[in-house]
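With one protein chain held back, the other chains of the complex are shown just where they sit.
Showing chain A:
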Amino acid sequence: MNVLNGIITEIRSNEGISLVKVKSNTFTFSSIVLDTPETVNYLVKDNVVQIIFKETEVIIAKDLNLAISIQNQIPCRIASLKKGIILSQINLVIQDSDQSIQSIITTNACEQLDLKENDKVLALIKTNEVSLSAHD
């Protein structure tokens, strides 16, 4: 589980759904939740929250300039790789920060992209894969 701390910078709500921007160090995440500031008390601008997303939902791109719908495109450096037969775990460090996140992709994909340590990549996470949790 990838868990990062962040600060809510923007909330846009309509009919029960909110698009929330959360800044964590150098990167601002977008998350979509089925809540609004009226239904939960943690959805407040400047509030500290946890940003949570699963490793298996982190897509890796080598091309750093993508015309793609995915909103969370995080520039990262590959710190290390752990290759399995079917799946591989890629340990990433977010650019200009010391925050690490993990991605799990198929070993096939890892080989097709020829991923290596210190490669600069984009970690891509769809807005609807990012959960938020009230910070305790």
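The criterion applied here is as follows: a contact is a pair of C-beta atoms (placed from the backbone, for glycine too) under 8 Å apart; a residue touches a chain by one contact, two chains touch by 3 or more; residues count from 1.
By our rule, contacts and distances are computed from a predicted model.
S.K.: For the chain that's not shown, choose its UniProt protein name out of "ABC transporter permease", "ATP-binding cassette domain-containing protein", "Isoquinoline 1-oxidoreductase" or "Succinate dehydrogenase / fumarate reductase iron-sulfur subunit".
M.R.: Of "ABC transporter permease", "ATP-binding cassette domain-containing protein", "Isoquinoline 1-oxidoreductase" or "Succinate dehydrogenase / fumarate reductase iron-sulfur subunit", the absent chain's UniProt record names it "ATP-binding cassette domain-containing protein".
S.K.: Touching the left-out chain: which of A:T9, A:T56 or A:S80?
M.R.: A:T56
S.K.: If the hidden chain were put back, which of A:V48, A:L66 or A:A134 would touch it?
M.R.: Answering carefully, the residue with contact to the hidden chain is A:A134.
S.K.: In the complete complex, which positions of chain A touch the hidden chain?
M.R.: For chain A, the residues touching the absent chain are 1, 31-35, 40, 42, 50, 52, 54-56, 82-89, 102, 104, 128-129, 131-136.
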